[in-house]
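Sharing a structure here in structure tokens format.
For this depiction, one protein chain was excluded, whereas all remaining protein chains were kept in their positions.
Going by the order they are written in, the chains are A and B; count residues from 1 in each one.
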Amino acid sequence: MGRHALRRLLQMIPVFLGTTFLIFFMVYALGDPVAALFGDRAPDPATAARIRKDLYLDEPLWRQYAHYMGQVFSGHFGTAFDGRPVTDLMADAFPVTLRLTLVAVLFEVALGLTLGVATGLRRGRGLDTSVLLLTLVVVSVPTFVSGSVLQYVIGVKWGWTTPSVAPDAPLGQLVLPGVVLGLVSLAYTTRLTRTSIVENARADYVRTAVAKGLPRRRVIVRHLLRNSLIPVVTFLGTDIGALMGGAIVTERIFNIHGVGYQLYQGILRQNSPTVVGFVTILVIVFLLANLLVDLLYAVLDPRIRYA
Amino acid sequence: MPEPFDTPQAIAPAGGGAQALAATDTQALRGAPAPTPVVPAGRRGPGRPAGRAAAPRGLWSDAWRDLRRNPVFLVSALVIVFLVLIAIWPELITDGNPYRGDLSKAQDGPAPGHPFGYDLQGRDVYTRTVYGARASIAVGICATAGAALLGSVLGGLAGYYGGWWDALLSRIADVFFGIPILLGGLVFLSVVTSGSVWPVVGFIVLLGWPQISRIARGAVLTAKRHDYVQAARALGASDTRTLLRHIAPNAVAPVIVVATIALGTYIALEATLSFLGVGLKPPTVSWGIDISSASTQIRNAPHMLLWPAGALSITVLAFIMLGDAVRDALDPKLR
Partner (left out) sequence: MSCAEEQPAVPRLLDVRDLRVEFRTRDGVTEAVSGVSYGVDAGRTLAVLGESGSGKSVTAQAIMGILDSPPAFVTGGRILFQGRDLLELGEEERRRVRGARMAMIFQDALSALNPVVSVGAQLAEMYEVHQGLSRRAARARAVELMDRVRIPAAKERAGDYPHQFSGGMRQRIMIAMALALEPDLIIADEPTTALDVTVQAQVMDLLAELRREYDMGLILITHDLGVVADVADTIVVMYAGRIVETAPVRDLYRRPAHPYTRGLLDSVPRLDGDRGRELYAIKGLPPGPADLPPGCPFTPRCPRAQDICRTERPPLYEVAYGDAAYGDAPAKRTSACHFWKDELDARDAIAAP
């Protein structure tokens, strides 16, 4: 188990380096960070040169990258457009997005598992068909559409909640945005759970459990669910990382000052340290979530553990 | 983990919720040695002979027979044909001009001859919604074609030859999978000034191919294990011949399924990027752009949002349902 974890961790390193370099390349090589610093004004050549030197921009790209990574690992992410350290922005933004993600995941798990199990056990009936159709519709409506519509209907028209979220993002105001964020994933969780249940319900070991004279409840919970939920749990794990990155649209709609908001500001103002810094952290979160899922998978499925 | 739609790695929830293509593939990060393809290649119904010539033909003709009787397929195919037609010839159903606006009518509701009302610049929402199909369909089809072509060639070769080429490709794919697609889109497209469809298509192909390549690789690996393929190789068939005649027909079905579903999500992705202001930009007419400008006016003029949003959702739904139906047809075991 320990070796398994270590091996996975080591395998992550090249992926991490590759991904961050790609992002770094897009921002620093395709854009012009110095020109961006000056906004619309033409930069004074001497100043520009000095900044280039400070930022190692006069060196080859791989050295700039190496330098940047060195800085990152000593906790320096550079300065945002308003002069604050990027780490300050992160300290503000990440807790907000984390809370938003939490709401989304809770929503997705509670409803998705319930619907998935209910439909999987009643395959082909009315409930099953209508839920399946509904998930297709949910997947088809992009988050920015469902977000705008729900914000209008629930926040503005009915006034059940505030249409936009205060800067300190209290949990109560994050319920609607969380639902919006988790909506598409909810559809996937439902379908995945359903498929998994349907597949496993026909498995021999379920028949064995029935033949053992176990009550239906125990057959379902202990034998059917325990096996069926393995792929679902792994999906949910990766989804946490994905939701944090995808929160950008939801945060924009509901004016939530989270990671997506800061990143968006960074891109608008072409502030490279902000963009690269946030994306680097998100990539790390994403990779760690995957690692976690990987280990969780081994815990849940003994066949992996000893393989 | 079969069943493409329902497995997270098969589809890109591009709308911004779950993080797309890249993210959700657990297989990728587990680095499983022989990943199960989303749809095992050349799946045959029970009792159908596994003869080498019969297999692909039987699969396709059976699938076609199933599809023709499937109302979901018929409806979604009709919708798609209609969308493609108006994407090519929008004049068929509107004689308006999507760019001409009459500011005095800004945000006005429906009026005779203008059933969807007017937008912020007093342009006809109906005409703009009709013209918006072009960008969405173009991005969807071009990006899918590109990603499918690139992905299946690279993934297929990796699956067939294995070795260092396979290892290298898998690592490269992992890197692209590591980038959440919306973030990648924001970063990559924000440095592009052109507002046309091509940078968006290029970006989607760039981040979309690994998904297809993984499917193709798995499908080829499965097909390679079939006895008749082994036999063909043992009898001295060249690599090219084996790949094209024996493996490709079996491996192409899962790619088609995933690509069809991906098409819908790519359209949603384009609209999302346009909504965020980094995808298509005016003067290109796009549902995403219109929805973006309408979303700020939703309190005054909800009709501005409703129509392009509805058109977008129906388009995505049509492609996803088509993919769903095609999957069911090509994969009888899962019904």
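Brief remarks on what is shown
FYI, a residue touches a chain if its C-beta (ideal position, glycine included) is under 8 Å from a C-beta of that chain, and two chains touch if they have at least 3 such contacts.
Remember, predicted model here, so these are calculated numbers, not experimental data.
Every shown chain touched by the omitted chain in the complete complex is listed here: A.
Contact with the chain that does not appear here is found for just one residue of A:62, A:160 or A:205, A:205. Only one residue from A:23, A:230 or A:263 touches the chain missing from this view: A:230.
Residues touching the missing chain, restricted to subunit A, are 202-205, 207-215, 218, 222-223, 226-227, 230, 300-303, 306 (touch as defined at the top).
Methods note: only the chains that are shown with their structure count from here on.
The mean-CA centres of subunit A and subunit B are about 21 angstrom from one another, to the nearest whole unit. Within the complex, the subunit A residues that touch subunit B are 8, 11-12, 14-16, 18-19, 22-23, 26-27, 30-31, 136-137, 139-146, 148-149, 151-152, 156, 181-185, 188, 191-192, 194-195, 199, 231, 234-235, 237-239, 241-243, 245-246, 248-250, 252-253, 263-264, 267, 270, 275, 279, 282-283, 286-287, 290-291, 293-294, 297.
Chain contact summary for the complex, subunit B toward subunit A: residues 1-3, 5-8, 11, 13-20, 23-26, 28-31, 171-172, 174-176, 178-180, 182-184, 186-188, 190-191, 264, 268, 271-272, 275-276, 278, 288, 291-292, 294-295, 298-299, 302, 305, 309, 312-314, 316-317, 320-321, 324.
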